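Omission of a single protein chain aside, the complex is shown with its protein chains in their original locations.
Labels run A, B and C following the written order; every chain starts at residue 1.
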């Protein structure tokens, strides 16, 4: 299917992410997008900050646009580094962790973005969501 | 409660809306926002158009901003009418049906926005989502 | 392939569109996007107006977002009609002709947008581009 992930898969990923968020005790925003970066499913748990509504979605979209985990961009966009300023391009991207692309048979089929905790917590929850799809 | 709806309620509303969408055979985008107009939960069914990712969320947000069903705005924004151009204000609102505010004890606690079908279909699905909360 | 059309296909569509534009004697802007609405190839012929750089790309993107020819939207967005104001949503869409979705085996795989001539000329050129893909 050309869009990549289905809604049922996206919702399954969200639920796995929410379970992980509950486990670590940090309410989260979780977004899942299709292969084109378009939103499929989203959840904001009670107590999760509202800034992360946008941030989680941008993390997922950045993972599609760059075909990389968002955390991989952090060293590259620092002052003096090769891609300084990158995060302001392509509509505004996120260059810290919490966004992960989803691949299947070597093909990019979607992405997950998580935000509201520390970058380490966000990444753990995103990984749990991705793991539910593979 | 200042935030209004909880995530659990939002997801319950989404599921009621999805069931209605299945019943009428029209895949939908459904968004639920809190009392401040901030996204709580979102679902896009397979086959639902992508333009409605934005439109469903704006319908929900417009319902909060105006404290009205979005369909109530349609006659008011026509050429020659009192609020002509309104839909371009406040960050961009939607002036056709499919967005419904959720009230509880006379208080605005959230809103639902639905998009991808005809306005009548969108409104039916939004109503089913709201009904699940009351 | 999850992105839909390939670059080789997009360029083939552009060339077919340019040939049609030459035939009718109207220089054109032609854009081809993938299944997610992301630009694959673009051409602006000498003498084609620059406003259509944006318009042709938006027509292609609108065809993806709505999964419809852009001309189908024109009656729906008129004052008093059901979707009045639609073209201002989802980042700005185009509601007049010249954008055509490309389907293959019932699946949306890309879209073509053409702009710079009359709507009839734009649509003819877009159709020639689409025909080259099927």
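Methods note: a contact is a pair of C-beta atoms (placed from the backbone, for glycine too) under 8 Å apart; a residue touches a chain by one contact, two chains touch by 3 or more.
Only a predicted model underlies this, so the values are computations on that prediction, with no experimental measurement involved.
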Relative to the complete complex, which of the depicted chains are touched by the chain excluded from display? A, C
Given that one chain is not shown, which residue among A:93, A:114 or A:128 touches it? A:93
Contact residue for the chain not shown (choose from C:40, C:68, C:93 or C:126): C:40
What chain C residues would touch the chain not displayed? 1, 3, 6-8, 11, 36, 38-46, 50, 53
Can you list where chain A touches the absent chain? 37, 62, 64-67, 79-80, 82-86, 88-91, 93
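Keep this in mind: only the chains that are shown with their structure count from here on.
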Taking each chain's centre as its mean C-alpha position, how far apart are chain B and chain C in Å? 29
Provide the C-alpha centroid distance between chain A and chain B, rounded to the nearest whole angstrom. 25
On a C-alpha centroid basis, what's the spacing between chain A and chain C, in Å? 30
Among the residues of chain A, which are close enough to touch at least two other chains? 1, 3, 36, 38
